[in-house]
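One chain of protein is taken out of this complex; the other chains stay put.
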Amino acid sequence: MKNRKHLVLILSLLAVLFGTIAVPAQSETNALTIGISVEPISLDPAGGLYIPEQFLIQQIFDPLIAADPALNLHPALAKSWEVNEMGSEFSFHLRDDVKFHDGTKFTGEAVKISFDRAAKGSTVAAAAPTIFYDYIETQVVDDTTVIVKFSSPHATFLQDLTRPWLMISSPAAIEKHGEDYGQYPVGTGPFILKEWAAQDHITLTKNPDYNWASDFYVHTGPALLDEITFRFLPEQATRIAAFQSGEASIVQDPSYLEASQMTADPSVQLFTFVNPGMTSHQMINVEKAPTDDINVRKALIYAVDQETISQVAFYGLQPAAHNVISPSTWGYNEEAAKLYSYNPEKAAALLEESGWIDSNGDGIREKDGVNLHIEYPALPAYEEAFMELLASYLQKAGFEVNITKLDDAGISEFGFASKHNILNMGWVSRDPAVLSYVYDSENIEGGNQSSYTRFRSDRLDEILRTAPQTIDEEARKALYQEAQMIIMENAIALPIHCYGSVYIADANITGFRFDPEGFPYLYEVSIAAE
Amino acid sequence: MNKMNDFRHGQIPKPPSIFDLLMHNFNFILGAVILILLVLIALLAPMLATQDVNSADPTATFIVPNVNQWMGTDNIGRDIWSRFVFGSRISLLVGLAAMVIGMLFGSILGIIAGFYGSLIDSVLSWMTEVLMAFPGMLLALSVMAVLGPGLTNVIIAVGIGSIPSFMRMARSSVLKTREMDYIEAARTIGCTDFRILFRHILPNILRPLIVLATLGIGGAILEGASLSYLGLGAQPMTPEWGSMLSAGRAFLTNAWWVSVFPGLGIFLAILSINLIGDGLGDVLDPINK
Partner (left out) sequence: MWRYLGRRLLTSLSVLIGVSIFTFLMLHLVPGDPVHALLGRQAVTPERLEELRQELGLNDPIPVQYFNYIKDVFQGDLGRSLKTNRSVLDSIKEQFPSTFQLTIVALLISSTFGIFIGTITAFSHNSWWDKILSIVTISGISIPPFFFGLLLILFFSVKLNWLPAVAKSNDPQGLILPAFTLAIGEASWLARLVRSSILEEFDKSYQWTARAKGVRESTVLFYHVLRNSLIPIVTAISLQFVYLMAGSVVVESIFARQGIGRLAVTAIQNRDFPLVQGTVAFIAVIYVLINTITDLIYAVVDPRVRLK
């Protein structure tokens, strides 16, 4: 009995061995390899959160409405749309000639099923439910008409629709793959998933039937590339090595040191883009000493030289930030960004004003025998490049800094328990509405529990709650500009750097341009003949 | 051991002592010299370091090793030599502390198993077998999964990973000693188990355990550094060799010194212990000589 089990195991081992004799390599001339940093978690639009998902989902799926680089809206799967007066109900008239990759027809039912799933989210990390916080339902009027209803005015919905999280999936494929749908995504987009070898690569092939590209693209019909391979190369150094050896012709987020040196080389193209949305900034906890004192908070901001951090950590390719949202975001407030600039003397003066003085000469300021101590939980995946440099600036100003390296879950736990003084936050988005996810005081104890400043201001809450429902664009802009001012005046955010998309590409790559969030439209990319 | 005592009390022509033999063993000497140097560096770290380990200088990044900064500087302008020097403390400490934990718990379990035998022995031996079923670093990694990252947890994980070998060694030594006449004698005159264990058995089995622990330090340093390399160990800003090497990988093409020097440190620390072990092996077990 026992022996037979061994035999079965040995046989299966042998089977695995013969299975390894691998797939022959392909060498299509019109195939492109892109080196990306992180492997996607799931390619289900209702399941993704981070950059790698976004990049790939956009190639496989189509939105109802598409955005051109200037954020103008264009028809995509929806030919036209209307919004009710209140801004809470959206009717869409859908195209009738679209097929999913599995051959099934795109209908209103697919929109309903996709949106219902998005509202729930299919993985722990999913971003879609945050967007759909006040979703009621999608009503299918007929095959080509749907009405999406929200419980309150939803000013950002049309822009949200252009993002990957609300793109449309094939109901048949969702049904067929169930929980595994994230590995076998089926959309209507210009590329079809061919192969996903976990921890190695994903290959997409051209959708030959694609004939429904939005009107702002430079061409129509199928994509220009036959095949795209996304290689997962977790280290910057290996990404650049893959580029230099010709294994990848486009590399996302290469080693900045080398990328900055390559700008002089005519055989290399460097593409950069400052992402809109929140900047990468430290949220400062107003409930934990010593950052409960506004002077200490201001001193933190004055003590840090963002320009140098940007140069040293990112070779300038991720620009310095001076505000909680980045300059490329709609509604950016120039004035709020001017409140602080690097000024160690001012930091020292503010700290002394609050009684923090280094009396024992150990380089750390004290008050009543207590060190000026900052607890800094960090997520190396995002902060590796600058966390130690940031800490060294704070140390120079007389702070004692303790960095604790944690994972996602650890950070959330640490922050929710209010054990931190500073905690990094950042969120690429097309609209400043994203501020409410982390600055609405409702999110301190409830909601997404991500309001790590633990700052309570009635006015800020009011703005963050009314702005998303304000349909008038100018009024909405004014609200968000005030919000930035409140955040910066109260010194609850220490901006570090703007997120920047950085790509290097071979000279023969043409048609490379960024979408509003800093991803290339691969549909337009081609490889020029030598 | 017994042989050595014989030598000491013997009257006629003294065969070379173990010490003499060791002093003529090249590998042992080489290992001892490296180890002593590393220990000296660790002890004198505050005097040898030319800079604060965390004082960054954004205007002096990636300086090539030169007369003043003879291991160069890293990506944010910290002096690598100063960090290297303090890093030796961490690596040696991890190796030593982990072995102390492993030896302590491993020997206690092994002594209990060997002395009491029967059911307790079977259960404890089974547990060792189970722990030994996680080869290489897998056991330490599993413990890290449970404890979460951090240098203290690395010490605990590596320590737990070494428990099985200590336990095996202690158990077999106890089994050998237990049958000896003087233990029987102690039992007859009514000594308690506790007294027999700690007064009579422990001193006799301590030596092989200490040798095992000493030679295990190399492996413990390796495992600790590997865990830090994988991002599970030392916290940021800590000048730990494994994490320094790991951080330097991003700049390998431009600045090899950022990761090569810490790597060299780990290598030399492990090498010194293994050379000493090899020398001891040659002297104690001449067949391979």
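We call the chains A and B, going by the order they appear; numbering starts again at 1 in every chain.
The rule we apply is simple: contacts are C-beta pairs under 8 Å (C-beta built on N, C-alpha and C of every residue); 3 or more make two chains touch, one makes a residue touch a chain.
Fair warning: this is a prediction, and the values are worked out from it, not measured in the lab.
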{"item": "Which displayed chains the hidden chain touches across the whole complex", "value": "A, B"}
{"item": "Residue in contact with the excluded chain [from B:138, B:185, B:210 or B:284]", "value": "B:138"}
{"item": "Sole residue of B:53, B:175 or B:230 that reaches the chain not shown, by the stated touch rule", "value": "B:230"}
{"item": "Contact partner of the left-out chain, one of A:30, A:449, A:466 or A:508", "value": "A:449"}
{"item": "Chain A residues that touch the omitted chain in the full complex", "value": "2-3, 6, 9, 13, 16-17, 19-20, 22-23, 25, 41-42, 47, 122-125, 179-180, 182-183, 197-201, 231-235, 237-238, 241-242, 245, 247, 407-409, 411-413, 416, 447-449"}
{"item": "Touching residues (missing chain, whole complex) on chain B", "value": "26-27, 30, 126-127, 129-131, 133-138, 141-142, 144-146, 148, 218, 222, 225-226, 229-232, 242, 245-246, 249, 252-253, 256, 259-260, 263-264, 266-267, 270-271, 273-275, 278, 287-289"}
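Throughout what follows, only the chains that are shown with their structure count from here on.
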{"item": "Chain A and chain B: spacing of chain centres that average the CA atoms, whole Å", "value": "44"}
{"item": "Residues of chain A that touch chain B when the two form their complex", "value": "235-237, 240-241, 255, 257-258, 305, 308-309, 311-313, 378, 380, 384, 387-389, 391-392, 395, 401, 403-406, 410"}
{"item": "Complex interface listing, chain B residues touching chain A", "value": "54-56, 58, 61, 75-77, 148-149, 231, 235-237, 247, 249-254"}
